[in-house]
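Quick one: this structure, given as structure tokens, is what I'll be asking you about.
For this depiction, one protein chain was excluded, whereas all remaining protein chains were kept in their positions.
What follows is subunit A.
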Amino acid sequence: MFLVSNTGFLNAHLLPGGCLKRESHLSNGFKGSVVAWLSLADSRGIFINRDGNVPVEKLRQREMKWLDMFENWEKWMSKRFKKVKERCRKGIPPSLRSRAWQYLCGSKFLMDHNTGRYEEYLRQKGDPRWIEDIKKDLHRQFPLHEMFQARGGTGTHAYTIHNPHEGYCQAQGPIAAVLLMHMPAEQAFWCLVSICEKYLPGYYSPGLEAVQLDGDVLFGLLKRSSPSIYKHLKKQRVEPMLYMTEWFMCIFSRTLPWTSVLRVWDMFFCEGVKVLFRIAIVIVRIGLPDSSVLAQCPSMYETIDKLRHIPSHLLEEGFLSTESLRLNITERDMEKEHQKQVQKRKAEREAKSKGPKKTKNKIKS
């Protein structure tokens, strides 16, 4: 027994297939779960959703619960959010995932209140800088299917017009890909808007300030949750940006096995960036589990290698989400650490701006 993938939309478009024909790419060391997931298409091009080991009966029950929530969404979110969170943590039923994500992130609301906006964006030419960058990335981001190429281009294109200051960031490509596998282009676009503006503001802006800040927050949380790993990383000067950039910017879509990506995204859409910190800490702990492994890493290269090449069977979705919820890190800890790092950066900036002024004065006098 298997469930055909969530959106009838995807099946309809992908049935003529072609995915399997190009599977030679897959064995070619191509990176990313997105591709791994495409390989789940069966011989008829129908996507088989092997979503963990949830028995069908249970899945049906969960679907009913979710359908009920959709009926009174506002009420559930305002009055029984805890329950919604719990259900997201258990995993959203694949057949309703696309809808749930759009409800959770508010993109449905955005789309309903911006009728025609997306088409309007598509009609605009856009900044040639971004358009050229997007074009260059299309064949590598969406290598497997023409439809993805065409639609992936339009989604990110529209975003550069929606937010011309931010423009196109390469890390948005994998995100758009995951969204496009679940929903039509316009819906995916508004989801992307929500992620970039509400969930991870500043992540994709020039300079990547927000990601760097979160890297420092992650490091601070590691100090609290895993002191020996923290000491090791600090000693070898393994800066967070060396391993967490892709994890956070692509919301683990290039890091985890596909079923784990979906579970992480289920939680992320409900709880936001905190989920990324929890998962990241778990991955670091899986990669560097004990002192004997740390001893195998005499320099930063071995350490980074351990963090970046974790066997996928260790990143299985059930284990990952359970472990991430068992961490001795509370939401309050995260908020405190965030505040601490914001203050630290502010102080550093002030010290820097004071520095040159002094020398200026000296020159004057």
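Here, a contact is a pair of C-beta atoms (placed from the backbone, for glycine too) under 8 Å apart; a residue touches a chain by one contact, two chains touch by 3 or more; residues count from 1.
One rule holds in what follows: contacts and distances are computed from a predicted model.
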Omitted chain, identified by the protein name its UniProt record gives, among "Ras-related protein Rab-14", "RING-type E3 ubiquitin transferase", "DNA primase" or "Translation machinery-associated protein 20": "Ras-related protein Rab-14"
Option touching the unshown chain, where A:Ile131, A:Met241 or A:Ile310 are the choices: A:Met241
Contact residue for the chain not shown (choose from A:Gly116, A:Pro206 or A:Pro311): A:Pro206
Option from A:Asp133, A:Asp266, A:Glu317 or A:Glu337 whose C-beta touches the chain left out: A:Asp133
Which of A:Met249, A:Leu262 or A:Leu288 contacts the chain that the document leaves out: A:Met249
Missing-partner contacts on subunit A, residue numbers: 25, 28-32, 133, 136-137, 139-141, 143, 169-171, 173-174, 204-209, 211-212, 239, 241-242, 245-246, 249-250, 254, 298, 301, 304-305, 308
